[in-house]
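Here the complex is missing a single protein chain, while all its other protein chains stay put.
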Amino acid sequence: MPPALRPWFRLLRASFAAQTRYLPAVAGGLIANTTFGFLKAAMLVATVHAAGGSVAGYDLESMVAYVWLSQGLLGAVQLNGTSEIGERVRTGEVAIDFARPLDIQTSYLAADLGRNLFNLSTRLLPPLVIGALTTGLRLPTSAGPYLLGAIAVLLGMTVSFFGRYAVNVIGFWLVEGRGLRNFYMIVSTFLAGLFVPVGMFPGWLHTLANCTPFPSILMTPIDVLSGRIVGAEAVRAVAVQVFWLAVTCAIGRLLTARGWLKLEVQGG
Amino acid sequence: MVDQLPAHAEPGIGRWTPYRSVLAARIRAQRSYRASFAIDTVSAFVAGLVELAEVWVIFHNVQVLGGLDFRAVLLVFGLANIGFSTAEVMVGHVDTLPAVLRAGTLDIYYLRPQPLLAQVVTSDVQLRRLARVGVGVACAAIALSVNHIHWSQATVAMIVISLVFGTVIYSSLFVTAGGLQFFLISGSEATAAFVYGGSTASTQPAAVWPGPLKIIFGFLFPVTFCAYLPALVILDLPGPPMLPSWLAWFLPVAALWAAGAALATWRLGVRHYQGGGG
Partner (left out) sequence: MSMRGSAPIIEAEGLTRRFLVRRKGSVRRDTVTAVADMTFSVAAGESVGYIGANGAGKSTTIKMLIGILVPSSGSARTCGLDPLRRRKELARRVGVVFGQRSQLWWDLPVRESFAILGDVHRMPSAAAAARTDELAQQLDMTGYWDTPVRQLSLGQRMRAEIAAALLHSPELLILDEPTIGLDVLSKQRLREFLIAERAAKGTTLLLTTHDMGDIERLCNRVLVVDHGTLAYDGSLPGLAATVGAGRVLVIDLATPTPDLIGIPGVTHLGSEGGGLRQRLALAGDGDQPGAAPSIPVVLAAVSERAELRDLSIEEPDIEDVVRRIYTAAEG
């Protein structure tokens, strides 16, 4: 560990450790994720049957894999939103963050990743096991999809964070950022493919979704992990994730810098 | 004079006055933050639309699912959304009980001469959720006009029963969740399984469910009674195994069961809070 990176690593580890105090919440989250998984599976399995065994390239087993992977990754990519930074912007406490010798965006990223890695370690496997035992699902048997999938999940978490971060710091220009955050959460979860795979969207909506970073957050990790896309196609999808990572990161940094200027000029 | 009586409740003051007064203040407070109220309303509306879009995307891929086409599902969706969103407007905040407990607000309710649950229910009203009721009303209205319905008194009665008792069932889910949260630390995710899971389930054609789901959301948390079964009666369609359409007429019984379970859970929760066992 290079000394220069140590503060970020500490933030990440502390945030991971803090989550271990909320084990009842983990159990509750698993109950909720599993229930929604069964409801989603019922609808989508029926859809596959009604469509004659295949819909938008999904057969029964790959659809079920989609359902349980999406439920398992839900906590890790935190589609349920973040409000901490936005609240600190609203109350002005963000000035304390600016006073620290650490970059705001990346220090919050470290804390976010700590939380996400904890969620990944506790919330990914149980839905997959439950899915395998009840509805049955197919996962790849070679190592490739898992290795690239791990990268895709990490990228998905990071893109998710940068997007939420940008929406939170827009709070510098709003009296109350909560409404915008809710709005973002609703739209992003849908376009990320949480409820229905993006591949099932009608053409125009599919195109629209692909013009946003949201499929990179959840759909791409699922597609790579489940082996639905492999080889060059999978690498291309991960490259698209990197592109959105750069874009969302840049927007967040720009907004932060502008927001800081505003804070300096107007005194919070 | 030392023996003076405290200012007891005046018999002339209505028993609803305390609740009306708190609610009126909540409404005034929400209206005074116009900008955030507007955007909250918009996001509630969009949330309703996105949920509709999820259903629509599926029906973009298939014509008929669980015996219903999109027009029929639109009716299920509309009825479910009206009931759930109305319940959310009125009692949705009971679900935030952990925050109330953390802030110690519940102890304050003990100091007031009204029942606790009534105080918690009337402590707030989520007006912005009315936007979602609007989405439900629009969907139901469109569905009622585009489907071929043999209008009769029974049809109208079914619609009314569905809206009234459906709201009772959804409200009961919120209260049950509140009661359970006395026991569960950070349990709002666990109760979300049947509150928001119930909301999602009630928009689905229940015919696609495997048996266990039919038991859970058909009878334990009887949300199929809220919209799916009434829609079958209104559209004159048969029900799947375990859920024949005539069951819809037992909606008041299902509501009674849900409300009774909710009140019992709440009582248990309060007793647990007071440490009286249970």
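As written, the chains take the letters A and B, and residue 1 is the first residue of each chain.
We adopt the following convention: a residue touches a chain if its C-beta (ideal position, glycine included) is under 8 Å from a C-beta of that chain, and two chains touch if they have at least 3 such contacts.
This is a predicted model, so every value here is computed, not measured.
Taking every chain of the complex into account, the chain not shown here touches B.
Residue in contact with the omitted chain (choice from B:Val22, B:Val50 or B:Met242): B:Val22. Seen from chain B, the chain kept out of the figure touches residues 2-4, 6-10, 12-13, 15, 17-18, 20-22, 25, 29, 103-105, 107-108, 110-115, 271, 274-276.
In this section, only the chains that are shown with their structure count from here on.
We define each chain's centre as the mean of its Cα atoms; on that basis chain A and chain B are separated by 29 Å. For chain B in complex with chain A, the touching residues are 33, 35-36, 38-40, 42-43, 46-47, 50, 53-54, 57-58, 60-66, 184-194, 196-197, 200-201, 204, 208-210, 212-213. Interface residues of chain A facing chain B in the complex, by the touch rule stated above, are 22, 24-25, 27-29, 31-32, 34-36, 38-39, 42-47, 50-51, 55-56, 175-176, 178-180, 182-183, 186-187, 190, 195-196, 200-202, 205.
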